[in-house]
Structure formats: C-alpha cells, structure tokens
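Only one protein chain is missing from this complex, and each of the others stays in its spot.
Entry: chain A
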Amino acid sequence: MTTKDRYDVVIIGAGPGGLAAAIAARQNGAEDVLVIERDKELGGILQQCIHNGFGLETFQQDLPGPSYAQRFIDQALDHGVEFLLDTMVLDISSQRRIFATGKHSGIVDLTARSVVLSMGCRERTRAQIRIPGMRPAGVYTAGTAQRWVNVEGFMPGSRYVILGSGDIGMIMARRLTLEGAHVERVLEVMPYLTGLTRNYVQCLMDFDIPLQLSHTVKRIIGHKRVEAVETVRVDERWNPIPGSEEIIPCDTMLLSVGLIPENELSRQAGVLIDPLTGGPFVDDSFQTNIPGIFAAGNVVHVYDLVDWVSEAGRLAGISAARFAAQVRRKENRLVPLLAGENVRYVVPHRMDRETLAETPVRLQLRVRQPIESPVWVEVRNRTNLIARKGELYARPGEIITLEIPTTAYDEVQKADELTLAVVKR
C-alpha cells in the first residue's frame, strides 16, 4: 500500500529498465521513488529467462537472468525504493496523474513529479503474422511457453515445431529438449539466422535440432489440438515455392517472431510514438514529448542485450530525478494563502515567495460578515504580522485589496502559509 499521494518519481514496470531507473533516481536525489509492477514479484521477464549469458557487459560475469535481476532487486531495496506489486496501471495523464488498481492495493490515485515508462515489450502473436489453417489449441508464443516451463512448472506439449530463429525460440528449443520433449524443427523465413550465433551453437547444434532457413508455416493442421504443421520453402520475396511443402506431425507450435514495445499507457498520456521503433520519440535524457515523462528499455525499442536496457534505465532515472527536483523546488517556493477570521476566500490561492524580490503581491478577498465600523485587513505568518491596512468598513459585496510589500520578503521566506483576516479596529 502507498501512504502518499505524491512521489518524486513513479516508475511503471519492475523489469531491468525500471529497476535500473529506480536505483539511479534514488542515487541522484529523488526523495521518494515508487515502482508499480503488475506481476507478483520484481524482475520482469528476466525471472523466466533462466539461461546464462546475462551481465557480461554490466558485471563482467556470465549470469542467468534471475541472478542478473536479483542484483538490481537487492540494490533497489537497499536504496529505499518503494514497490506496489500485483498492481496494474490503468491510466497516466499528461499531468503525470496515475491511476492503478490491484487486489491488494485497491484503487491507487497518485501524482508523480516525474514518470519513467518501462513497460517493456510483448511478443508478436499468431494473429499478427496471419498464419492460415485451423485454430486448435497448441499454438503459443515462445515466451508464454518459457513462463510455463521455467516458472509455473508444466509442459505445453511433447512434439514441437518452432517458427522463428530468434533467441527466445532457440533457447526454448534447447530447454524443451532438456525437459524431455522432442523439437522437430526450427523454421526461419529469412535466409539467415535472426538470433545470436552462440545460441545456434549451444541451443540447436548441441542438441541436433534441425534449422531450416527460408522456410515458413503454410498451414496449421488439427481440430481440438495441433496435429501437424505444413511447412514450405519461400523465395527471397517470401513467396511459397510450390512442391516444397512438407507435413510435420507435432502437437505444439511455438512462435518466436518478434517483439513489439508495449505503449498503450504511453499513448494515453499523449506520448508520441515512432512508427519505426514502435516506441516513444525520446531525447538524449530519454524524455518523451511530454515534459516529465521519460521512457527506457524495450518500451522504447527492442534491445538485444539486457545490459543496454539497464543502462538506458539508469540514464532515464537520473533525468527523472533531476526533473522531479526542479518541480519540487518550484512547489516549495509556493506559499498557500489561507482565508482566516471573517474571510471567505483569497485570490491568488498561492504565491511564489520569490516574486517579492521584484514586485509587491496584490491579494484580493471577500469577507463573510459585514462590519460597519473601521477594520484591519491583515496578513500574518502564524501570529507575526506581515502586512496590514485599514478600511472604514467591510462588506461581503465589495472586494478588498491588500498588497504584500517587497519589504516583507524576509518574513515571507520563513512562512509555511499566510493567513488573511478582517477584524474590528
């Protein structure tokens, strides 16, 4: 639960980008940092990427995904970052007001002096690549299968065809083989491997899993469950070559066909999206077109190495802390003007302390009750009189004007609030 309704920095998403941003924001002067995460735990997708190969740049060590995440989680906790888990952000406004909800957190409504968007990306699905054929159970994205096999503990099938030679697809081919499944084939529509060569060696070659380049799925076969896929060779323009079809019996097809930055929330906040990257347009501080809203990691563009996601998060966190500090300084300069004895309201409601360095500040007010005898119109900091003027009477129908002179500058610097009163002389 949050106890505050205002934070210096609020970060959306506790993956590698968000965690790095949170740590950097605290290290760079943010007074309070809140990370909102929809999962039940921190770390994001790294928790299901149990394979090695993370952190060669950041830690000069070959770590599994969860170990890489753990280091950032530990640092974030050490730096006093606050977290809201199992909580879904529903809306962010361009004024950085955030609405979220969760079973344990209830309805959350808070305002951030700056925001870091770090929602990451989502996998492209079957619908997005329009594979023809039946629509049986057994067609999943590679990342979904990865979550089931590595975190939740069940196998989605026993004989697999994997479409796409991206890293997640190849890593899942090895993982499923290790768990006793049979991976019949990895298919790639391009004439070259789309993932890293090291993954081709240690995931496919090591386990004798065949890779077919320039091949794709022509049709999915099966009623209730996938029974087979029909594959076909394609030419350089992705046109199927007749006569090259092959039917491969299997019960599951995994898709590793690309990732798309997840920017629904960004759009709601008015953030402009680059159609090429699928992520926000950002400047070199990772600020979007909306002042005070920053973005980092796969939400901006899809990275190949997590180390660069962490680095982007770190930079965005520093920028967000700086922006929040500016907003806070401005907020601290504002002194509320309160309606005290026999005052109905005062305009303006707040004044900038620094204005008095240059000019007097004119206040206007109305009284509650008429007083048909001479009165004092006063402004005080607690009991200290700051300014006063006399009037012959005070009537609710007539606005009274009072000026705070520049000579009151020092007194006003000490005030948390100023109170106006209209009293009998």
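Annotations
The definition used in the following text is that a contact is a pair of C-beta atoms (placed from the backbone, for glycine too) under 8 Å apart; a residue touches a chain by one contact, two chains touch by 3 or more; residues count from 1.
The rule is simple: contacts and distances are computed from a predicted model.
Hidden from the displayed complex is a chain whose UniProt protein name, among "Molybdopterin oxidoreductase", "3-isopropylmalate dehydratase large subunit", "Sec-dependent nitrous-oxide reductase" or "Multidrug ABC transporter ATP-binding protein", is "Molybdopterin oxidoreductase".
Checked against the full complex, the one of A:Asn28, A:Ser94, A:Thr144 or A:Gln202 touching the unshown chain is A:Gln202.
Touching the chain that is not shown, out of A:Asn150, A:Asn263, A:Asn342 or A:Asn381: A:Asn150 (per the contact rule at the top). For chain A, the residues touching the absent chain in the complete assembly are 40-41, 43, 47, 50-53, 56, 62, 64-67, 69-70, 150-153, 175, 178-179, 196-198, 200-202, 205-206, 304-305.
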